[in-house]
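With one protein chain removed, the remaining protein chains of the complex are shown where they sit.
== chain A ==
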Amino acid sequence: MTQKILLLLLCPFLLISCQDELKYDSTIRIAYQGRVTDAAGNPIANLPVGVYISKDEDANGLNYLFAYDHDMISYTTTDGNGDYKMFFPQPKNQDNIVLFINQDIPGIAVNESYSKLVITNLRTENLTDYKIDFGVTQLYEVANSTTLQIDFTNTSGQSLTKLNTIGKVSESVIDYNFNLPPVDGVNAYIMTNYNVGKDQTVTLKYQTRSGNEAGVQVVSNHEVQIPIGTEPVIYQLNY
């Protein structure tokens, strides 16, 4: 009798843990591949590259680091040509799939000389023949950097849902499906301070969301160019 009561008490917890546990379809193997070079196009060898999958019913899938269940489901290092290729079983109930390039992966050292990149919000709809070829990803040498600060002013009453900085950015998070609305309607984490390469133009992509009279959410995507010289830049973004 005591055992039955204990089992009944445990049931809700068991159901919660099942709900948030990542599940995989082992009969489908997905491939991610690409090449990493420096800004001059020279291949960078021995960089850590990994695929991170997360699941969390209660949080925005884009905030992957705080997910209830997560796996670095596949990882490797770039070869002498800067090439990488990884396979992993297809997740069935994930909230987010992320590609890490030159990020912390257990047992593989980050190359601190180069910038770091996270490509987030990867989806199974992005696959072609069970594969994504990311092509050439360019990292830059962070020693030659200055700073970019973005100040935000809300002038329209809309909410800022996503922001990507594209260019020579030392720690960049790129939303692979930027034009789609945010996952579960929750805004992505917005960074305001960046280390960026000198003498370049950074592309700032941002997404805003507003509700109309019928309560329908309207998502708008915007893009601005920010010239970077040799000195720190403060950019005022009004949205």
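Going forward, a contact is a pair of C-beta atoms (placed from the backbone, for glycine too) under 8 Å apart; a residue touches a chain by one contact, two chains touch by 3 or more; residues count from 1.
The criterion applied here is as follows: contacts and distances are computed from a predicted model.
Visitor: Select, from "Outer membrane beta-barrel protein", "cytochrome-c oxidase", "Phosphoenolpyruvate-protein phosphotransferase" or "Sugar ABC transporter permease", the UniProt-recorded name of the complex's unshown chain.
Guide: Of "Outer membrane beta-barrel protein", "cytochrome-c oxidase", "Phosphoenolpyruvate-protein phosphotransferase" or "Sugar ABC transporter permease", the absent chain's UniProt record names it "Outer membrane beta-barrel protein".
Visitor: Looking at A:I73, A:A188 or A:I228, which makes contact with the chain not pictured?
Guide: Residue touching the absent chain, from the options given: A:I73.
Visitor: Of A:M86, A:V118, A:L180 or A:I226, which sits in contact with the chain we cannot see?
Guide: Of these options, the touching residue for the absent chain is A:M86.
Visitor: Touching the hidden chain in the full complex, which residues of chain A are there? Just list them.
Guide: Chain A touches the chain not shown through residues 21, 23-31, 71-76, 84-89, 129-131.
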